[in-house]
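Below: one structure in structure tokens.
In this view, the complex is presented without one of its protein chains, the others remaining in place.
Chain lettering (A and B) follows the sequence in which the chains are written, and residue indices restart at 1 in each chain.
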Amino acid sequence: MPRYGMIIDLNKCNQCEACITACKLENNVQIVSKENADMGRAMFWMNMLTISYTRNYPDIRSESLPMLCMQCDEPPCIKVCPVRATYKRDDGIVAQIYPQCIGCRYCMANCPYTVKVFNWFKDEQPVENEKTCNPDVSVRPKGVVEKCTFCIHRLQKAKEQAKAEHRKLREEDYVPACAEVCAAQAIHFGDLDDPNSNVSKAMHDYRKFTLQEELGTKPKVYYLSAKTE
Amino acid sequence: MFKDVNNKKVFKMKNHHYPDEDEILLRPIYKTGKGFYALAAALSAIFLFGIYRYIRQLIFGLGETGMNEPVSWGFYIISFVFFIGISHAGTLISAILRLSKAEWRRPITRMAEVITGIVLLIGGIHPIIDLGRPDRILHIFERGRLQSPLLWDVTSITAYFTASTIYLYLPLIPDIALLRDRGNKLHKLYKILAWGYQGTEKQKHILERAISILMVMVIPIAVSVHTVISWIFSMTLQPGWHSTIFGPYFVVGAIFSGIAALVIVMIAFRKAYHFEDYLKEIHFRYLGTLLLVMSLLWFYFTFAEYLTTFYGHEPPEMRVFLYKFADGYAPYFWLMVVCNFIIPVVFLSNKKLKTIGGVLISSIAVVIGMWLERLIIIVPSMANPRLPYPTGIYVPSLTEISLFAAAVSAFVLGFMGFSKLFPLISVWEIKEGRKESVSIVTERLNEYLPSTRSTEALKEI
Partner (left out) sequence: MDINRRDFVKLVGGSLFGLAIGSAADAVLKLPKSAEPVLYNGPRIESWKLTACTKCPGGCSLRIRLIDGLPVQAFGNPKSPINEGGICPLGLASVADLYHPSRLTSPVKKVNGEFKPISYDEAFKILSDNLKRIISEKKENEVFIVAQTESKLRSDLFKKFSSVSNFKNLIVDGFKETSAYPFKKVTGEVPDFIDWDKCDYLLNFGSQMTEISQNPLYFTRKINEYRAKGFRITAVQPRLTPGVSKLDDWIPLQPDQFGIFALGIAYVLLKDERYDKNFVEKNFTGFNEFKDYVLENYIPEKVEMLTGISSDKILETGRKFERASVPAAYFDASVLYNSNGTTNAAAIIALNALKSFKGFGKIKDNPFSSGVKNETKQIEGVTFASLNEKLSGYNGIQVLIIAGSNFVFNNPNAESLKKQLGSVPFIASFSSFVDETSEFAHLIIPDHSFLERLDLLTDESMGAPSATVLQPVVNKPFFKTEDTGDVIISLMKEIKPDIKLSYENYSDYVKLWAKKIYSGKEGILINQNKPTVIEQGLRKIGWSTEQIGSFDDYWDSLMDAGGWWNPFGEKVSFNPEIKFKNVFNYKSFPMISSSPQPKNKLRLNIFRRNLDYKGNMSIYQVLVEQFGNNWKVFYKLYAEINPQTARSLSLTDRSEIILKTSKGKFPVVLVFNPTVKPDSIDVPFGLGHTVLGDTSGVNPLYFAENKFDPETGLPSFTETLVEIQGAQLRSGLLSQLSISEKKQVAEN
């Protein structure tokens, strides 16, 4: 069984935010109304988060990173779910079962990365985006929690494709939308257990870190810190 | 509904035959004033408005509330913890008083138990109101995960509700029997509820035995309920929640707010139904002392909780800490300290101020303060995530406020309804007390008082 993971090279990342747009459009994430956005209900499965500032002005630099679901190996969210609406798959992806979710938002309260979002209202999309909805991804009903799934529908498609072609799943067959669109090629995705995958190769780097390691959630999204010259 | 002419006749007749020295306790069941209807109508209006807002929420989604990201838990969970906390008034206090054979408990226990019953029902509904998909509530039973603290909660609240309802019901049986015997429009209901209780020695013995078993059982259940509720929070990784002290802290807070709520209810009904003869100042003084002890205990826990946070000085914890102490939630925090500590201590440790009025003021302060405490525990932790996201802002919407108002009015309505069906002060226990208390207490005192024989013996030596 593969164990999917991601490495984001912050030295390469240029914060162009294409991953955010790609994620939003790929997964038909709701674009909430202005009033709701103003209340803090905008839904993003991926965010650009400035985690710290180093040094003083004018040598000051901001450390920003793309934030998505960390797909923890020890996910705090699934521990507290009362109905198993969120669970860890054998391939390591922390998935959501939308029809099972009762909307108690306990998982949101327990996510130390604050990456889960809730459908406060019925799905809303601006007209121009309705037509560009990705038909592979269902629109979530109101009242359930959702989050990044590593574009799990792409894995499904890739698996079916491979099966139809009587071959094994190749590494390049399955890549989440954010990794696909990254112009700086800063996002590597693949099987962490396969020593030959791009991800495993990129892992051998002294710059590697995960967010809030001390919590023991064992994220499968790794970062390579920006090099300081 | 009690104004039926025929029934009045019956009442009069029975009354004539069996004049009762505790008639005043039963009077609310037979007589209803205009004020009662007016108040009930007003409260029902508030309650119905709450229902209307809830139906809106059902149709349009939880967006009707003021919750957002990252503050995804708000008023509903605050109300949940608050009401369940108040429910500890009852059963726990009455059980402890019974267990310690405090004779002054007799006029108090019934009201305490009623609070538990009503408030548990109201509090227990709150998590369901808070659900995004209440239509899927049965998923909890179909495919519930016992590992989730939410499931423990469901379990313990149901257990507590069952136990405390039975615990309310059992001591009620002799009074129901009394009402049955007196005759009433609801004669049939009383007949069923009385279980054929005739007050024989054997029945009385069984009843007392059942009550004493239950009162021992109910204490651990009550303690577990609030501990489990605290675990909902402390089992998470949220800064400000992940703390071992939370279990006892919540239990202490619960008993604290419970006593305060009990005092308020007692004073209100004392005034409304003229129970001055039964609920004397001494009762309030005793309860006031209990409240003072709990206030000090609460302060001790609060102090211990925040001091350890401050000395640990972990950045995410400190962000929440500072938010409570100096930033956005500072006004609420300090108001809470005033309400929960300063006012009770000032009023209750001073003999001159420890009057019924003083106890009432401090009780009201404590109820407000404990509500604020729940607010301060829940919102600042949600608003300040571990990662440096901007601090969340939470403003409750009309829906949440009106549902809180509806919950409070449901509580009052429930109490009023109960008072029209059953006596609010246990008649048989009062009678029993009048008959036996003095002798029992004397006997008991004699048991542990040193006898005068010892001095005589000394002489002999």
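Assume a residue touches a chain if its C-beta (ideal position, glycine included) is under 8 Å from a C-beta of that chain, and two chains touch if they have at least 3 such contacts.
What you see is a predicted model, and the numbers here were worked out from it, not measured in a lab.
Participant: Touched by the hidden chain, which of the shown chains?
Facilitator: Hidden chain contacts in the full assembly come out as A, B.
Participant: Touch as defined at the start, partner being the missing chain; which of A:Asp91, A:Glu180 or A:Asp205 qualifies?
Facilitator: A:Glu180
Participant: Which candidate, A:Ser64, A:Asn198 or A:Gln212, sits in contact with the chain we can't see?
Facilitator: A:Ser64
Participant: Which listed residue (B:Pro220, B:Pro390 or B:Gly417) would be found touching the missing chain in the intact complex?
Facilitator: From the options B:Pro220, B:Pro390 or B:Gly417, the contact with the absent chain belongs to B:Pro390.
Participant: Name every residue on subunit B in touch with the hidden partner chain.
Facilitator: 136, 389-390
Participant: Against the chain that's been left off, what residues of subunit A make contact? List them.
Facilitator: 11-12, 14-18, 20-22, 24-26, 31-32, 34, 37-38, 40, 42, 44, 47-48, 53, 57-62, 64, 98-99, 123, 125-135, 138-141, 180-185, 226, 228-229
Rule of thumb we're sticking to: only the chains that are shown with their structure count from here on.
Participant: Just the number, please: Cα centre separation of subunit A and subunit B in whole Å.
Facilitator: The mean C-alpha positions of subunit A and subunit B differ by 45 Å.
Participant: Inside the complex, what are the residues of subunit B that reach subunit A?
Facilitator: Counting only subunit B, the residues touching subunit A are 60-63, 66-73, 127, 130-134, 136-137, 139-140, 143-145, 147-151, 154, 232, 235-238, 382, 385-389, 392-393.
Participant: Spell out the part of subunit A that touches subunit B in their complex, as residue ranges.
Facilitator: Going through subunit A, the ones touching subunit B are 36, 39-42, 49-52, 67, 76, 79-84, 100-106, 108-110, 112-114, 117-122, 141-145, 211-212, 215, 217.
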